[in-house]
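Below you'll find the structure I mean.
Some chains have been omitted; the remaining ones sit where they do in the full complex.
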């Protein structure tokens, strides 16, 4: 009898896991998992505190966060033989040597207020170039993965590459003053209130707002999009490694990825998932367009993360 | 002109009617005592005068000024609280200094007055103590000093000496009276000690259950009480029941009692046949052993025309009291009479005695 | 060093039996589950930073020296203390009248007033903070109202700075001064105020000289709570402070939670706690004289 | 400063004071009224302007099992913290105020220390410690201890300040009548310091109910407290369900206080 602990996030995610994913997992594999709802960062604390007895055997979190624990040696590579669905997964989401698989993908585009913005954005450059947006831009604060993604994007767009942080800082400072939000919901709130009229946000957030009738839209800039990538990792000190593999395999299942996309507008990471046209019209970054997603390597970023956060704090005020 | 007029005030706490139409006129610089049984409304009256309670109806005037609605601090009063109400966070000196500071007395002057009043209440050297470091009586004296040191125009004293020994009481009484007269402070003094009220007061108010039973000079109240309850409350008294037999003009009467006919004094206008009580104070009765006096048992009554009455009785109880023995004597009529005899010459229980008192030492009360 | 200074009482030796047991459960709790865990944390704050482990091998004071040599951190610390002091002072100024009023109130509506006082505590932190965002944001209720009546032409910057944090913290911490004060004021015999006024002191003077000093224990308990709570508040400054209202606890959370920099974050948190202890200690010293006079 | 003393006229200052106090009450109530309004708003967002009256968010609330579970879990944790602290915090306050002679100041320092350090640090410290002593986070004992530790000072401080105002001769009177320590405490000391205990407990409960970081790190696997659930929910569903929860807790408190007032009388609680 397996006692796999399955970590996930709250809200729509928790609902989906509870009502859909876990029952499916049980009927597919016989595993009786225990759901643990958290923020991602608290999973890190518990794995660290757990030392040689991690409460989790599988970790889920943004790839940049997963990279921290990976660097600290808490993870080990998956045995892809035990994850048949990995073969159907877009390869860009499988880390080198199977050290982590980014199994759930929420693309980040440019969202704006349809009623308050005259010229809809088409490019990330519009943030700098369209005077309408001056002082009305919303960004994530550095504690959120969205901010580091944006930082690396700007480095790539304006500088020598995703590690050209000096250029990125210079350019982002040009956007000041901007509203900084701790998480997507806060960006959404700022948009709703009109405190910000344009912001990089994930599709999930904007589609949900649209469902509620808010005057917001999101576009995929021509240079490509960013994405919150939920990285799954095998915890070296976990006790349920087989179950962890089975769980990951189930997550990567085409049907499951499809259902997730319906439930909260993620982009299926399984190449065999089918997205109907209605949904595709709203979340265009699916299937082949997944290539537009800019995925970065975070393992090397780990060493600079602290310094960059400090610098952001000091300069972005 | 009265310095302080209490004009038909009424006060209720919820359903309880505590003060009922109380009126007291007090002259400038007069010292008036409030006497009455526990719970009769003395403290409540003071609190109305001080302005801590607003009377439901009626007025309070300081001179001509209607202060019924004035704030306490606008009344220039000094008050000693029954519960002392010392400021616990201030030393003795600070407690005393408080009212002087309010009055903007210069620091040096303040020092002097505090030192003076502390000496008066015999608390030299206690100025740095906190109230909690004092005995009950010491606290009471601080409370007294605090009210006196400001030399207010109206002084309200609520049993200010209740916790002091006789020697201190005497001294404090003297000190209060002296200051009060010297400065001309109109004072109202609540005490449960009638002797104290007698000694100190210009006027006495006797209260009972929220009403005023009598208002007058100590002598009037003691010698001519308005009712049996006043008589009973102020000093010890004996009463013998009887009927007016004859009015002798002025205020003299002949009263028919079971012990015979007694000559007595009373208010004018008592009509023949009226039921009365003859009040006699114990100290006005002289007592002799019957054996010595030669009178016969059961005889006794007025010795014709002399104004002296003699009654016979037997001692039923005797209590040692230091300065005197208090005897209870049973008369032929069955009335019990309390008399004092010198402590060194006790009469035995059971002994037959003759009681002698003058007609002018009696007072007739309507039954 | 203590949060509430008891007046030294001339206790004498009295017969009260053994009472040590009374403090044992609390000591077990606080030593067993606070002091001991913190030993780990203090040790952690002295560890070298590492990105290859939770913390490095060696020991170092670097986290402390770096933080203490950094004007940026001093600035945030200063802002934090300023917000704490401002919130404390305003809470006391607003809370005292309410406590005083409530203590004297004989109205039948008193129970309603109690609910009013408690109301900030009845709404969870997150929702309450959202309400403040709705009120204080550029397009918020406050700015719209002010614009509607023509007092201002452009929205005032009411949040994303210290002002918003101060307003929201004052709101939620008001009950923390009102309630201790209320208990204290109710326990003061009304005769004392009467005695003061019978001596000619105005109500103002009576308040300053009698009521206020006697309510020092309530003031002390309330203000210490508010100060400590304000400087360690997290959610409110995080949501309403933006970059202009960032406080030490926001920074500490960022170190510890966002960036997983546990040794440095622990050092920062310990610095912040030490500063809090120093400030509360100074405050106690200041108020101790007044307290010692009380029975 | 003024106030309703019997027997005096209302002055202009009394009226100004009343206005001041009323203004402060409005300040206290304003955000709360806003939340209540929002909870009845038919609009989709936790935002102004209001669109219409609706009970949909209450329906949403009652049909959300996660919220209900989280609420019960939070109540359970907060109630346990409150009860435990009411006992040990009161005892400790009495000991420190009355009996401590040696090391009194050090004892007081440790009693208030959890207030002086950031909650998140305490959370991490406890998380490590619980794994070290093998309590881990499998069960609720960890989060429960965390909540008790963090809310302890509220009870301790409030009871300490209540003890200041207590006239100890009442205790002596009880003992002179033959009452032992326990009876004296229960019948005399306790009623006198009750306002302090109630205030302390109230704070402890509310704080425990609101704590975020301790809960986040120490909660047992699979459970969630209300603030965590709310936060998680709001991250993805920025709708007035959260306001409905707040309104509900306001209404329930209203009802509780009014019932207490009508039955035993609020005065007897003497906050």
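First chain written, first letter: the chains are A, B, C and D, and each begins at residue 1.
We take it that a contact is a pair of C-beta atoms (placed from the backbone, for glycine too) under 8 Å apart; a residue touches a chain by one contact, two chains touch by 3 or more.
As the structure is a computational prediction, the values presented were derived from the model and not from experiment.
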Overall composition (this structure file), stated as a label formula: A x1, B x2, C x1, D x1
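The definition used in the following text is that only the chains that are shown with their structure count from here on.
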With contacts counted as defined, which of the two, A-C or A-D, has more C-beta pairs across the interface? A-D
Averaged over CA atoms, how far is the centre of subunit A from the centre of subunit D? Could you give it in whole Å? 37
How far is the middle of subunit A from the middle of subunit B, if each middle is the mean of its Cα atoms, in Å? 93
Note the residues in subunit C that touch 2 or more other chains, in rising order. 134, 140, 194, 203, 257, 262, 294
Two or more other chains touching the same residue: where does that happen in subunit B? 51-52, 71-72
Taking the touch rule as given, give the residues of subunit D at its contact with subunit A in the complex, in rising order. 44-47, 66, 124, 127-128, 130-131, 136-138, 216-217, 221-222, 224, 228-229, 231-239
Using the touch definition up top, name the residues of subunit C that touch subunit B in the complex. 10, 189, 191-192, 194-203, 205-206, 209-210, 213-214, 290, 293-295
How about subunit A: which of its residues touch subunit D in the complex? 5, 9-15, 18, 34-39, 42, 45-46, 49-51, 53, 55, 183-185, 188-189, 192-193, 204-205, 208-209, 212-214, 264
